[in-house]
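Single-structure report; data block below.
All protein chains but one are shown in place.
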Amino acid sequence: MAEKIKVDDIDRSMYDFRYEDNVEDHLTTGISPEMIEEISKEKNDPDWMRELRLKCLDIYNKTRMVNWGPSIKELSVDEIVTYIRQKNRMKENWDEVPENIKETFERLGIPQAERESLAGVGAQYDSELVYHNVRKEVAESGVVYTDLESAMHDERYKDMIKSHFMKLVPPTDHKFAALHGAVWSGGSFVYVPKGVKLDIPLQSYFRLNAKGAGQFEHTLIILEEDSYLHFIEGCSAPKYYKAGLHAGCVELYVAKGAKLRYSTIENWSKNMYNLNTKRALVEENGSVEWVSGSFGSHVSYLYPMSILNGRGASAEFTGITFAGEGQELDTGTKIIHNAPDTSSYVNTKSISKSGGASTFRSAIVVKENAVGSRSSVNCESLMLDSISRSDTVPVMDIRTKHADVGHEARIGRISSDAVFYLMSRGLSEEEAKAMIVRGFADNVSKELPLEYAVEMNNLIGLEMNGSAG
Amino acid sequence: MASLLKVEDLNVTVGQTELLHGIDLLIDQNETHVLMGPNGAGKSTLGSAIMGSPEYTVTNGRILFNGDDITHQTADKRAKKGIFLSFQTPVEIPGITMTEFLRNACEQVSGKRMKLWDFRKKLKATMQLLEMDEEYAERELNVGFSGGEKKKAEILQLLMLSPRLAILDETDSGLDVDAVRTVSKGIEEFRRTTGGSLLVITHNVKILDSLSVDKTHILVSGSIAENGGSELVADVLQNGFERFINKES
Partner (left out) sequence: MENIKLNTLPVPTFRWLGVNFADKAVQHIDAPSAEIDFSDGETVRIDVRDSTHINADVPDNSTGTLILYCDADSEIRLSGSINVGAYSDVKIVQIFNGAASTVGGLRIKAADGASVRLVQLFIGGGQNISETDVTLSGYKSKLVTDIGYLLSDNDKLDINLIARHAGKKTQSEINVKGVMNDESEKTFKGTIDFLCGSSGAKGAEKEDVMLLGDKVQNKTVPLILCAEEDVEGEHGASVGRIDDELMFYMLSRGLDEQTAIDLLARSKISSVISKIDDEQTVKRLDSELL
């Protein structure tokens, strides 16, 4: 029993294919006001957006780097190409998407997933949305799912976008939020009208292909009263020698009585810096449910935040983080209880192996006015060897006596009793360990829609068969 | 003279679900009543509602105790008036010893300070009656107690607090023969020394052997299906609840 069992790394080979670029106009690396102007012109930004970009650049230059969390010293933002635009404009018919891009997405199973079970799909390749489609019946219900750049010019949505864009995540939030505001490109705009409940999910898929590329997509979702939406976001990038940067931004507005489920499987290549900012504002009796899987990236800072702003609002966060060799994944969640009778529920799992480091980091804040609020946090970590690392860094800040806050965390390894039990039933040691790890991740994977649970299977399930597989 | 307990047309809900529909119940001084019914009939709900559990909402009707309307009073006020409920699963209270807890409770219920010496003497005697190890007096209340010990601790509290009406909710469930005997002994002692009334909630009859039952009520699906005397207990023992359930439908 003493011998350690090797649970193999996730086999990334199926994500590591790529095609030669056919990029028309790489802009120079680094960021200058001129460059921002150029991006803005290229994108035909309205004036307010051009001004916002320049203001963000200014804030970026003035804001200091984070001084906690994993090291990002190796990341040289100025050297990263911040904007790579394909020469192809957005398509609504899959057949019109250029062959190399199409093949990439076909291999990732995107159109297939669309055919099977999705209400709409947007696919972003490097910085631009290359493909977009929404089912007819969904469009007829008044649901809008389009790219943010064209929506900005649409009479129907432009005011709505102006009044919501980077209002929830202001550029002053942190350095990479400011960078995002300056160079953002691509992304999605979703609007669900009052009372409309989509029973099939919308999906977007991001992919970074160019060397040293930065992806700064912006997702803006507005749910009107009593509506329902499940939005799925998937990310991947092939492997390059040069480090890439992903500094996206997600802003979710959940109105009274509305419910939003936001699922993400992040599987960037292992040289990626993932500094993503996600935030939801939830009004009276509204709810947001995050399901978040973090598998890829070299370094991740990811803490989706829920601001419970109306009476009875609720947030649920279910996450799994798997840190393997060379990875430092710092993930978790932030929840601000800012109204009476709000509730939050957090359940996370993390696995560390082969020298990987995972950190669960959280902030649960219950403000003075949040009387009658409840919060429950449960996090579990599994260490698969002694060269890895696993830290748990939760903070609870409670400012009313009329609250009920509970927190539980556990860290440990695979129980040798459990391994022995399974072996006594005929499983090999590898199979036994694999089964236990799969079981450990199960409460998260079962929250995912089927096609993503399948992707998670690609990511861990098969690999947990270890050397036997 | 007013009845000890009078429940009038009581409707009780938890959340959106109504669990009791128009219950009427009369208990006089110095009487033993039995409340029987199949699982899920609402027996515990009725007991908890009479005690004033915040989990349940009374949407209709009244509860009178000694003629006072207590329908909307908090549990401590009801306890001070003389109602006692033994819990099916007594709550563990870490950090508070049984002695400390009971002394506080006795003082609050009786409204007068007790000398520590007198209190300890009474506690010790009562524990002996219930065959409880003295050591329990200094243990944290219900913490780490076995199922049987918890039930005995409830009866101990009953005897210490001497209420005018004791509602015993499944006090006999999950106990071995010896423990049932001890608990029964405690209940007899209560009846004998205080003349307090009893409402025994049960779905078996072991514990009733040693009690002389005055009235029996059968509760089915949240309504009283039948009222009767002690003969009803024997009837249920022999025929089960079938007949009342059929009558209901």
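Lettered A and B in written order, each chain numbered from 1.
Rule of thumb we're sticking to: a contact is a pair of C-beta atoms (placed from the backbone, for glycine too) under 8 Å apart; a residue touches a chain by one contact, two chains touch by 3 or more.
Everything quoted here is computed from the prediction, not taken from an experiment.
Taking every chain of the complex into account, the chain not shown here touches A, B. When the missing chain is restored to the complex, the residue among B:T59, B:T74 or B:N239 that touches it is B:T74.
When you scan A:K167, A:K197 or A:H402 for touch with the missing chain, the hit is A:H402. From the options B:F65, B:F87, B:F145 or B:F244, the residue with contact to the unseen chain in the full assembly is B:F87.
The missing chain lies against chain B, touching residues 51-55, 74-76, 78-80, 84-85, 87, 90-91, 93-96, 100-101, 104-105, 108-109, 157, 161.
Taking the complete complex into account, residues 4, 67-68, 334, 359, 361, 363, 365, 368, 381, 383-386, 388-413 of chain A touch the chain not shown.
In this section, only the chains that are shown with their structure count from here on.
With centres taken as mean Cα positions, chain B sits 55 Å from chain A.
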